Each structure stands twice: as structure tokens, then as C-alpha cells.
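What you see is the complex with one protein chain gone and the rest in place.
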Amino acid sequence: MADVTYASVRKEFGDVVALQDFSLQIADGEFVVLVGPSGSGKTTALRLLAGLEAISQGEILVGDRVVNRVAPQDRDIAMVFQDYALYPQMTVYDNLAFGLKMRKIPKPEIKQRVEHAAELLDIGELLERKPRALSGGQRQRVALGRALVREPAAFLMDEPLSNLDAKLRVQTRSEIKQLQRQVGTTTVYVTHDQVEAMTMGDRVAVMNNGLLEQIGDTRTVYEHPANVFVAGFIGSPGMAFTTVDASRNGGPTTLSGGGVSLAIDPSGATEPLPREVTIGIRPEHAHVWRAGGDLMGPVEGTVTFVEMLGREALVGVQLGDGQRFTVFADADARTAIGDRLSFGVERGRLYLFDPTDEHALGVV
Amino acid sequence: MEIRPEVVEGSVASVDARRRWTRGGRKQERLPGEARRIAYVYIAPAFILYAAFNLVPLVQGVNISFYNWDGITPGTWAGVSNYGDFFTDPLIREGYVHVLQLMIFYAFLPIVLGLFLAALLSRIRIRGLTAFRLVLFLPLVITDVATAVAWTWVYDVNGPLSTFLRAVGLGSLVPAQGWLGSFNTALPAVGVFGLWGAFGFCLILFLAGVMKIPASLYEAARVDGANAIHEFFAVTVPGLRYELQVVLVLSLIDTLGTFDEIYVMTSGGPGTATSVPAYLVWRRMFQTAQVGSAAALGITLMLIIFAVTWAANKLMDRWSDDE
Partner (left out) sequence: MNTSSRTTVIVNYVLLTICALIAIYPLVGVFLASLYPTGPGSQPSGFSLPPTYAWHNYVTAWEQGKFASSFQTSFIVAAVMVPASVILSVVAGYAFATMRFRGSQVIFWLFILGLIIPTEATIVPLYYDVRAMGLLDTYWALIILETSGEVAFGIFWMRAAFMAAPKSLLEAARIDGANSWQTLWRVMVPFARPAILTLTVLCFADSWNEFFLALVFTINKMTAPAGLASFSGRYTQDIALVSAGAVIVAIPILVVFIFFQREFLRGMLTGAVKG
């Protein structure tokens, strides 16, 4: 039971920089998810913590101990692998017991720990079976169990759900979260699935190209994304963007260009707005334009697709500048591809970004 | 799979410092707790044994090859004359000519036949393939001294081959001294023995390989209007190029080292009609007391094997690249 610290960690593979100046403090008992597309460095960060790769620069601490040069088996961590990595010739019991046996833990205690974990994970009946006789979901639990019995300072999980089918994934997600709450072990969890990240993490670390784009709890990351990448990555369907001119000819600030024509109240911005601004709109905050409604707009474009969702429909709208947005509409709105459509944004849900370095300028 | 850490140029400082350098600026990062030097312990027993009885004797062999030596009295320096014999000694030349001829039977024929038959047989599902496989592998699996003895009987003047020929009225073809005792037939007879041994293996190997060729390739060819022969050369043969390459190289090397059957069936005879380099090595070591020459013969054989391997691989690689 300990906290985990990354201090300015950098990792190079030859000419490739996999992780740049990565700093993160994970509190004892916290469930932190590292999320990002492939190549973002999230798995590298996890493997550095595990000791499966060597750090190029910086420090990693488990508790108060700098573990840079410490062998994986001595770091007091346990890992759940994406392909489970169960020992194929051993029974489930032996798989669970192996790490304990290597640490010379007395047999009775091994038995107790294994059975306790088996109970928690509901795999008690599988103890005598071999991995090849188990289903994917069962193997996954055994992999979890192997980490559990070690009672380590931290759990490291490398996309443990990606080999499960969608339904099982959703189910297991909450089970893992519950388990972690019960056991209270610090957990570092890697995934590329932002839905998984948002449902499981106490805090979410969004990564891209070896950089930590933003770290925060789920609400912050969703409502106050630090930059275009985080804004576009979190949320599904994702936020859409376009760049417009911001002008205030003595009057209210207007954003215009490419079909956009909005008046906004810039007081929500964190900085004075530059002349060009990138705006971002989440589909859930975009609705078909109605004059007199409480929306900001209008934004005009042509319908490119209509996707029926039951009571509502997702409508794809392409603006004059080619940028595409997604809008929620009523199912019986009779929108057809090729129609002209105007939509608006809920107040306080228009995100502004600096077009040059993409950092967030606030939300209006 | 994770990327393997690659060799990094230049220095990387870290808080804990003390990364390891090797000369020339190349560096391999050491993982914490990674097994490194202990690897030498794991490899040592095998390597020591191997080096002592394979590598060291190689060097010794080269040394011996520079002498004329009868194995008992001290040898006299011969320089490279033992190697010169490769060009001047008719016995040595003859030996290599023989293996070249044997290659037709040991390598080319089995491959061609195996390929052809595999293509023919691949069109259907064969039940009981395991049983066929077993039988077809037998010639290669059973000790070749024993199979050579069996074929000695086959080639006997009154053995099955002769009996059969007499029965169909071709008795005049049977040589008086038996097939292995007659100058014209001895080498081909050994060749057929080799063909018999290698053919089953080739067939099974190619059959297995053909099964791996996706049926869609054949279907595409058929749609393109290919007949069976086109299919063979356009789909089957290219699809088997790895197996072909390996079998070709292996069988050529094997042929160059032919010994057992020569010793058992013909003792290099009649006369020297079936002498081969490996047999010559043995003869010069134990029968004609030309130890230095034997050593040189062995080294030369090795170099030729290297050359053949390299050439065959090059050829096959080029063929694959032309795809």
C-alpha cells in the first residue's frame, strides 16, 4: 500500500522518444487511468513503473523508494497483462501461487491467500483447471487473481479488458472497480478506450505522443479540457472543431466564418481572444437551430448523414469550410442528406482554443 | 509485441547516473535485474564441448593439411600441395564428379518428382494420410546402413531387380557382376538408392506446404483462365519456394557428404567408379596413409559446402525477390 510518483520521466528507444518529461503523483489507494491512442506512451509509462524497461531520465518512486534500478520482482508491484500471461502448464491454483512460492511464503499462507482471492473473483471452482480449459473471461480473472494474492503496493494493469467481447468488458469493468475499492490498492490502469477511462478512473491521465496532456478527475477532463487533443479524445461521439475569426468591432464579440455566425460573451474566456479562434462543440450540446431558443448560433451547413438512435437522431453537418459537426435532432425531424441545416450550441458549452498551440482558452 | 530497446548513440544522463558504456559509443541499457553475465554460464558447457571438438579440430585440420603425413612418422611440410591435388589428382576430381552426378538423384529428381506429385495429390483430401506419411518416411528414418544392405540385395545378380527384368524378357540388361559390381551401373544404382530415400521426404514436405497455399490463389488463377500446368508454375511452385530452398540446400549438402551407402554397397568400387570425397577422406586416413591429403580433402569439402550453400541461397533469394 503506497503512493506512486513519476518525476520527470523520459524514455527513449533509440531515436524514438516514447515518453517526454512525464510527471505524475498517484496517491495511495487511488485508481488512475492512463489513456491515449497507441503510441501515446501510456504502456511505456506502465512498463517503466513495472521495471520491464529502463528509464532514460528521471525517477520513479514507489512509496518513498526510488525504484529506477530496482528489479521488477523487488518493486512490490503486481501486473495484469493484456494477454493474461498465465503459465499454460500450471493449474489455476499454481498460477496464483507461483509468485508467492517464489517469495518463499509458507504454504498455509499461500493457500489462504489463494482461496481468498479465488472467492473474491468467483473462480473457486476453477482452481484445478489449466488455462487452456478456461474461457477468456475466466482467464482474465485468474490474471487478476495472480495480482491480488501478491498484496502488492500497486496494481499495474495493461489493457486487461481489450481481449474480451464488448458485453463482458462492460461487466468486468465495474467488477474491477469494485474490487479495487474493496482491496484499496493503488492502481495504475492503461487503456486506449476513453469510455473505460472515464467510467473507471478516480483520475484520468490523457496522453498523446509521449506527453501528458492533462491529468484530472473525470469531470474536469470532460468539462474543462486543457487542449484540443483532450477535448477531442474524451467524449463519444467526439467534439468537433473549426477555426473562425473573432472580431469585436466596437460591439459584442462575434465569431464568424465558414457558416458560423455567433455572438458570444467573452467573459468566460481565460485570456483575451486572439484574432482567430478554434471552437469546439460536443454533439450533446448541439441542437437544431430555433430562433428564440436558448442557443448560441446559428451555424449553417449541409447534412451529410443521419443516424437514427431511437428517440433521437445523430445528424452530420458539414460547414462551408469543410469541417464536420455532429448534432442531435429529434427522430421525426425529417432531415435528409443534402438538406441545409442550422444548429446552435447551448450557452456555456462552446469551447474556445488557441489555433496556434491548441491550448484551451475557456468555455463560453 | 513491445519494441525491443535499441542501441542508443550518445550519452544519456540520469539522476542515478552510472550507465554502462561500451567502446565505440554503442550502449545497451541494462534493465533493472536483468540476467546478463549469467548467460555465459548457461552457454558455457555446450560451447566448451562444441569448440573443443568442432572448432579446435578445424584449425588443427588446416594445420595437418599442410603436411604430407602417414599418421605414424613425423610429417613433412607440403605447403599447399595437398590442396593443389584438388586440381591435379584424378582420383579427387573423379570423386567430385561422382557427387555431382549423384546430386541429380539425391537432390534434383526427388525435388522435381516430389513437387509434381504433391501438386497432383493436393487436389483431393487424402484420408489415411498419416499412414502414407509413415510409410513414405521409412526410407529416411531407418538406419541407412540397414537400408543400404537391403538395396545390396535388390541389386544382387539374382535379386528382385534382375529377376523382374528376366521375367519380362529384359534379362540381357542384367550385368554379370550385379548392378553394383558393374562399371556403368554402379553409380546410378547408388543414385537410385538415394532417390528412394529422399523422395518420400520431399513428397510429404511439399504436400504439407501445398496445403498451406490458400485455395483462393488457385481459384483466382482458374478465373484468369489458367489450366493445370499454368497453375502449377504460377501458384504451386512459388508457394513452395521456402520449402524448395531448404530442401535444395539440405539435399545438396547431404549429397556432398555421402559416405555410409558407398562404404556398405560398393566400397567406392568397382575400381573407383563410385568413389566420393567423404570415402576418399576415410581411405586416405586409414588405407593409403595419406593423412595430410585427407585433412585437405576434408577442408576442401567444407569450403565447397559453404560455397554451394551460399550459392543456392543466393539463387533462391533472387528468385523470391523477382516475385
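Residue numbering begins at 1 within each chain, and the chains themselves are lettered A and B in the order written.
Operating definition for what follows: a residue touches a chain if its C-beta (ideal position, glycine included) is under 8 Å from a C-beta of that chain, and two chains touch if they have at least 3 such contacts.
Everything numeric here is computed off the predicted structure, so don't read it as measured data.
A.B. asks: In the whole complex, not just what's shown, which of B:83, B:108, B:132 or B:232 touches the removed chain?
C.D. replies: B:132
A.B. asks: Even though one chain is hidden, which residues of chain A still touch it in the full complex?
C.D. replies: Missing-chain contacts on chain A: residues 50-52, 71-73, 77-79, 81-90, 98-99, 102-103, 146, 150.
A.B. asks: Name, in rising order, the residues on chain B that touch the hidden chain in the full complex.
C.D. replies: 1-2, 22, 28, 33-40, 42-43, 45-47, 49-55, 57-58, 60-61, 63-64, 71, 117, 120-121, 123-126, 130, 132-147, 149-154, 156, 158-161, 163-164, 167, 196, 199-201, 203-205, 208-209, 215, 218-219, 242-243, 246-247, 250, 253, 256-257, 259-260, 263-264, 277-278, 281-282, 285-286, 291, 294-295, 297-299, 301-302, 305-306, 309
Following the convention adopted for this analysis, only the chains that are shown with their structure count from here on.
A.B. asks: In whole angstrom, what separates the CA-based centres of chain A and chain B?
C.D. replies: That gives a centre separation of 57 Å.
A.B. asks: For chain B, which residues count as touching chain A in their complex?
C.D. replies: Chain B residues touching chain A: 2-3, 5-8, 12-16, 29-34.
A.B. asks: Under the definition above, what is the set of chain A residues touching chain B in their complex?
C.D. replies: For chain A paired with chain B, touching residues are 12-14, 16, 43, 47, 51-59, 66-74.
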